[in-house]
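Every protein chain but one is kept in place in this view of the complex.
Chain naming follows the written order as A, B and C, and within any one chain the residues start at number 1.
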């Protein structure tokens, strides 16, 4: 039964919602999005101390809480709802799973506890040359250098890439092609030869960076040549995370638009009394609830080791990204001119929805993956 | 100026509309669609005697009226509006242009006058093996037999194929492939070895047939090997014809739906007073008017010899076919349960819209052609 | 009985089934036993062919029947709407006359609510019932009536007072369909099927004791019928694959035959829903799967379809966990209509020119053509998308109701449709 949320999960959701309502209002997102980092060490430390966010899905033996993706996605729905400005996605949805899946026992023991505690902020660089998050596109070359490795090349669209303490990067061994010869590496955020340029983004609440590797010292993460498979698995999982975050954001937009329509009058009538508004509201509800079902189903399926998880994850991501954008457009429309102003909060979520359309691969690509991986 | 309809054109449109309202009401379509032929010699003869429909776009030297595609499309809009059950499309939009474009002077003199007068009902068989109307797909083989030719193979989806006096068929010379080795041929509808099986169709108001050629005697139409280019040109022109017919049908559906909504009351209010109905009405109007502009622009562009006509025709066809279906769905929806009944006329046009979606190639294909042929 | 112990109930049921069930029984005989013992409708009152069990325990009893392969009473169809309505509002005489026969399934029932002049607006019924001498005399026209031509009894909503506001002038009757004043004509749909009837009532007669509840209370009674309708519609789909499936024995054979008759008018319902199950298969068979544009459309359909399916699962899970019904529960119909609309497009794209062909010439012997001309009903039947969106926005989201101009006026002063 993939929708049997336990009392604990529901309680966790409630706690987080109240917590973010209190600690991460839109005003806080507006403050942080104007900083070059986009988040603050102090706040990130506090949210982890108080809520243990980064630790949720990390096994207990590595200092985590040992929960599954379902629990992490409860948190992601709430973060998407609050538009929390924090390096959570990069650290807990991308880097930690990569280390957990690909790393050696020793590497997990060395790296995961710091991530779980929130001390180590990490990210994953694997968008590839075309920005399609296809491992075969890996844009960084790895060359053996004595006992270690050195990386050369450029990776872009790296979330929190300019502020991460630790960068997991996918790189290719010389003379290999396609999915062969790819490995994951761990690089220190401050390593020599690593240039990290923050990028100007449409969605200012999640910063992206361009990382140039110029002979940067790197540690092989896990087995050599196992990078493609590992990255695939991590990206499938991350697609479900992004879908969950989108569902939370879309629901917030839907609720705010409803609240606005209810208090706004036009031609002497509540805006909510116009059938056009009512039918938009029904469409938005359908978009949010269907996307929510898919995202939650996908998370549970992942936790149960469903063999069709690749298809299910792409379904959830494409569905949630498209729903998020449709809801965001309706939300602006229902607000009217006000909804197009900077001071109204709607655009903050609209821009996150815009980024969600293409981050980790756009809907066209995920629909292709869905059909390609469809069991029947 | 591609929208400067002359007084004559407008008068012609008005005359035809009144004529069809009087002679071709829906009841007449219902009667004819239940016959195996789908049309009647007598009626076809009368409409040509009184309106000269088949002759419109045939040059005067071949017994026609010598008008252009724009004038023929005025007639097609009105026929689509009336859902006229007649072999017009097969004869005047497919076969006649094929003969006019590919035939030798002698062949035009021999064949076109009979078509112009309405005595000869003709059609074109070139849907190809995959039913995509791509000349390269030609499914009939042509072999030299003494002075003449013999055809072997099967062509399907041939409009009025089982009732036509004359069949123009695209066929391939042995050992050729792609667009090479294709020629157009003229076959007598009653020729020996030609098996013509009427097909059961979703749209009963335009019959289709499957033609099996078993060594059928055929006359080469024009030059050998020029079939692909000729068929291309004829199909581009036919796409504009179909778009025009669709525009007329869509407008009829729109107007009938509006009339129904205006006289129907629900919850003590006119159905037309609900904002959902009003906004549907605006959407339908936009669909119809935009498709109308594209179809009329395309017809004028064809008459002016616009070099981008292939792209423009595909644009008009895809636009009109999609608009027709959207309008048909809205029309049924506005009628409610009544609109789903057999006795209500809406489904007659809905089914024509359904056939229009795929006849001469579906919208996905025409969108591909549009981009492929786009000038910029 | 005071407390109901599930284990005890199961044991009781098992024992009774062991003592009474025999697949070689005539179906009528077996259902007779179910009616007399109360095991057929265990949640009905003891005095009316039930055992007074709480609804929560019915599932347990059903499981015992299933385990034993014993045929349950079909819990669906109009007859069950009749039972629910009569149980709640009917006189003892009506209960006496009908409830047992409903359990045994001797009679066919139909519902006479919708009228040509009032589509989604059931309370706008204009069929008139007037007391003439000592009988109600009914005149008017009903529509969208399933099995009216075969029915023995009809659940009739008629107007007994045109001077009261629309919801207050209605009354509810059980109409004898086998009388001269009742004429049922088949109503053909655009897909060629005739699943419904029009019913013409001309001086049709109803004895006073066949009225359900008091004059003017018709709308309240009709609401009860409608409440049960959705549930019935759901279980209807289940009916086909019932306990009888693939089993040998007289009772099984007789129920299979009955099921076939009952299900016949609904043979096109799967096509109306769009047959998403066929999409990938057809795409592979036709080679359309190689067309990237078609793949995109198929994927869109799968996203919508599975998300809707999972939303239904989520609603059921919440229900089973005893949580308050969330919004996800009210979207099924709208989602189904969106799926059907998209499925039509997908099957058209997959079939290409073949989408023009029907019957034996059409893909899958006409099944695809039936999809193409049936899905438009998905956004109309059982409440149009527009009505559904109003309901969702008003009841789920608490938005203002549509402005109505017909609530308080005398019905005769409200503009209404004239039907040819």
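Rule of thumb we're sticking to: a contact is a pair of C-beta atoms (placed from the backbone, for glycine too) under 8 Å apart; a residue touches a chain by one contact, two chains touch by 3 or more.
Predicted model only: the values in this text are computed from it and were never measured.
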| item | value |
| --- | --- |
| Partners of the unshown chain among those that are drawn | A, B, C |
| Residue among B:26, B:173, B:290 or B:338 touching the omitted chain | B:290 |
| Full-complex contact with the absent chain, from A:12, A:39, A:62 or A:157 | A:157 |
| Sole contact to the chain not displayed, among B:91, B:277 or B:356 | B:277 |
| Touch list for chain B against the chain that is not drawn | 1-4, 258, 261-262, 270, 272-273, 275, 277-279, 281-283, 285-286, 289-294, 296-297, 315, 318-319, 322, 364, 367-368, 370-371, 374, 376 |
| Missing-chain contacts mapped onto chain A | 127, 130-132, 156-157, 199-203, 208, 210, 263-270, 274, 276-277, 329, 332-333, 336-344, 346-347, 350-351, 354-355, 357-359, 362, 364, 367-368 |
| Chain not shown, touching residues in chain C | 291-293, 296, 403 |
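Methods note: only the chains that are shown with their structure count from here on.
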| item | value |
| --- | --- |
| Chain centre separation in whole Å, for chain C relative to chain B (CA means) | 43 |
| Multi-partner residues of chain C (at least 2 other chains) | 386, 389, 402 |
| Sequence positions of chain A contacting 2 or more other chains | 275, 279 |
